[in-house]
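If you scroll down you'll find the structure; I have some questions about it.
Missing here is one protein chain; the remaining ones are kept as they sit in the complex.
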Amino acid sequence: MAAKKPPQGGRNQIKSVKTSVEISGVQFKNPVLTASGTFGYGLEFAHLVDLSSLGGIVVKGISMKPIKGNPPPRIYETASGMLNAIGWQNIGAVEFITRKLPALRKYDTRVVVNIVGFDLEEYLEVTRFLNDCPGISALELNISCPNVKKGGFHFNKNPRDAFEVTDKTRKASPRLPLWVKLSPNVTDIREFARACADAGADALSVVNTFVGMAIDTEKRRSRLRFGTGGLSGPAIKPIALRMVWEAAREVKIPVIGVGGIATTSDALEFLIAGARAVQVGTASFYNPAASQDIAEGLERYCRSHSIADVNELVGSLKT
Amino acid sequence: MAAKKPPQGGRNQIKSVKTSVEISGVQFKNPVLTASGTFGYGLEFAHLVDLSSLGGIVVKGISMKPIKGNPPPRIYETASGMLNAIGWQNIGAVEFITRKLPALRKYDTRVVVNIVGFDLEEYLEVTRFLNDCPGISALELNISCPNVKKGGFHFNKNPRDAFEVTDKTRKASPRLPLWVKLSPNVTDIREFARACADAGADALSVVNTFVGMAIDTEKRRSRLRFGTGGLSGPAIKPIALRMVWEAAREVKIPVIGVGGIATTSDALEFLIAGARAVQVGTASFYNPAASQDIAEGLERYCRSHSIADVNELVGSLKT
Amino acid sequence: MLDKRIKVKKIQDLGAGNHLLRLASPKQAGLTRPGQFLMLKCAQGINDPPLLRRPYSIFDIWRQPKTGHPAGMDILVKNVGGGSARLAGLKPGDAVQVLGPLGRPFEVPVGLGNRIRFACLVGGGVGIAALLLLARKLLEQNTHPVLFYGGRVPDDLVLREPFERLGIETHYTTEDGSMGERGQVTLPLEGFLSRYARAGLRVYACGPWGMMKAAHNLAVRHEVPCEVSLEARMGCALGACLGCTIRAWDEKGEEQFLRVCQEGPVMSSRTVDWETPPI
Partner (left out) sequence: MLDKRIKVKKIQDLGAGNHLLRLASPKQAGLTRPGQFLMLKCAQGINDPPLLRRPYSIFDIWRQPKTGHPAGMDILVKNVGGGSARLAGLKPGDAVQVLGPLGRPFEVPVGLGNRIRFACLVGGGVGIAALLLLARKLLEQNTHPVLFYGGRVPDDLVLREPFERLGIETHYTTEDGSMGERGQVTLPLEGFLSRYARAGLRVYACGPWGMMKAAHNLAVRHEVPCEVSLEARMGCALGACLGCTIRAWDEKGEEQFLRVCQEGPVMSSRTVDWETPPI
């Protein structure tokens, strides 16, 4: 049961733990954020989670104009995971700023806005708009959503395109830090990490969902009306962790780990692999308090292991 | 409970079902094979499975000379899956032909030999050697194993290399059908399917394992001595299924579905998506009889659904 | 709405794969309104599969014998797959993680009794589970609920007694007529509508998509308001994932996607696009 003993062999516990992490000049009170599209606009979880206990909230992907999304069925559960093809349904940037952000700002947590668009111009338009809005700590550029026929996804098919969209968006958001969210559906994530870093990205979120499929053998139809969907949940954790580890060694900018994180120990794996922070996604669906549990769990872990600063964990993997 | 009613609404059951499928001129008594590396040389399972009930057995990857493999630990369980980094440990082609194949040939099933090598010359050498051995129904070219530092894997990093190794190996095995086993760790599996088909592959096995990782948070070390490992099991099924569907629509040669298949219904999904046959892998570890159960289950399904020929299912997905 | 680990008080096998599960949770019971549902974690550990919770209508509220205060909820579970099988296997004393009550309830305006004479409750299979609390509420509003309850075979017509105990008019149907009328539940409904539509009616339906669609069409033909309680696969049930949407029409008759967990499960049947089933 080595698993339960501290490695340093029971040094005295320490009083206070520094849990805050810095990402592109912005301080997050702890390294636990919620993943875009899995926590709505944050407010949906307000009675079940103390939003102020979170490092930050990455809201559902926002476009300039509202998007209706894909026809149902949109989700299907798979072994330790789920497929989704929501199709970017969102209320649009104006509605978000006027109706959601003010309420969200009442909480003591960081708001990161995930942005989507069907072509480069749409990305730039929503970026320029949000860049001037107070109460936003960073933008997360989603060029990796597999669930729309055209749009963001193809930017993540080749590093040159990823460079271009990052470069242009970077210039369209002079005020706000820009995170780029990478797709795992690539041969070598390092090429994309490097391209986005070179284009001026302030941080990378690794990763989005894996393109998957499930079939109703009786109807001989896809379980999702859209056909394919994005796979998320604990099933993908080992692949996401490997990609975070590769990306973190490839670039100097912070990497934020996403993919199958459901427990404190999952979050620790990502930090040790090199992630500066983590995002909790699918776990919030079946355990609404997962993100808060993990934020608190990380602090407990540091205390019981005499780790004075959570940043000591980042990239501490021995090889 | 629509799930349990036949779609045609209870036509009378039919007497005999044609379960055999043809892959590059070779008849397999049914579409269920065992996946390379998960069923040893077949004989290990002989007291638990009726080997003659299987369409075929794909044996562990064979190289010309024996290979010792990677240091332990080599495996680790993850959510609905497992990581492995065996590192091609095998007894070598001569030992296989003299000590394993004769015993295996006593069973009424097809033997497919998965071949591995650290460079092109090694692939060709073992191919030439096996091409002359009786009792082998096909070769499966493994250019997609993630668990060796050098070797096959890089052939699957770009379609040109995949074309070259397929083309050369094809010419080195004039007598035996050549299957190529693709890696899922690519941006677009269709490019690789097309390249291998163009190079003369007789069939494609889709897919091998996904590169993943797991970390012991106490030791701050990878759970596998090799560092990363190949993810397999039900966790990957949705991604493998999607790739089989893409590959089957891209090429005319048969596609053999592999990845997380553990039940009859899993196998049906792959056939409906376009697979001519399936391979059962990790499931055999925790349910040694999984492959036989599925072979029998498919026949039962066809009978109860009045499907006279299992080939009717192949690629029958409605879109 | 709360997320609580609560105890199974008892579980009753109703046959044909149906089980009545009695859960102890005064707070959640006290908040419940007719047509709302719960999200149940179907495995022991919160991270054990099936990962996603499963939605179940609140069939009834049971009360403290002495005080008469709400003590918990009864739910009807039909075993159709991995999650429901686990729920059906629960034993008294077992704990389950339960989120709820959730969703938009049935509309029963005060004084509805003065405006309409009969309320037609149309249930198919486990859809019956959404209708008992509604029937009580309707009686409180001095309307006359009439139950139309259909199944394939008699065994599918579970939990009739609680309705009969209310002393309301009931119409049962089975495919072969071995219980009640022969055929679809919409058959007696149609007769009833043509007879009483002018008297002022409302239709409330919960069951298979096809049945609700048929009920909707009848309601439209007879110009009667109709609410349906819809089903969809759910992720969060909090309105966050947008996974549970159905295709619907907005005021301008344009396509919109509504969340069954928020704008539903109960919706006016007129807003639903009946050509696009969500499952």
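Order as written gives the chain letters A, B and C; numbering starts at 1 within each chain.
Criterion: a residue touches a chain if its C-beta (ideal position, glycine included) is under 8 Å from a C-beta of that chain, and two chains touch if they have at least 3 such contacts.
The shown structure was predicted, so the numbers you read here are calculated from the model rather than taken from an experiment.
J.: Which is it among B:73, B:92, B:227 or B:315 that touches the chain not included here?
T.: B:73
J.: For the chain that's not shown, point to the residue among B:24, B:131 or B:287 touching it.
T.: The one listed residue touching the chain not shown is B:287.
J.: Mind listing the subunit C residues that contact the chain we can't see here?
T.: 48-49
J.: Since one chain has been left out of the picture, which residues of subunit B touch it in the full complex?
T.: 37-40, 44-45, 47-48, 60, 68-69, 71-77, 79-82, 84, 86, 89, 225, 233-234, 262-263, 282-289
Assume only the chains that are shown with their structure count from here on.
J.: Which chain wins if you rank chains by how close their C-alpha centre is to the centre of all protein C-alpha atoms?
T.: Chain nearest the centroid of all protein C-alpha atoms: A.
J.: Compute the distance, rounded to whole Å, between the mean C-alpha positions of subunit A and subunit B.
T.: Going by mean C-alpha positions, subunit A sits 34 Å from subunit B.
J.: From the mean C-alpha coordinate of subunit A to that of subunit C, what's the distance rounded to whole Å?
T.: It comes to 36 Å between the two C-alpha centres.
J.: If I count partner chains per residue in subunit B, which residues reach a count of at least 2?
T.: 3, 80
J.: On subunit C, where are the residues touching two or more other chains?
T.: 49
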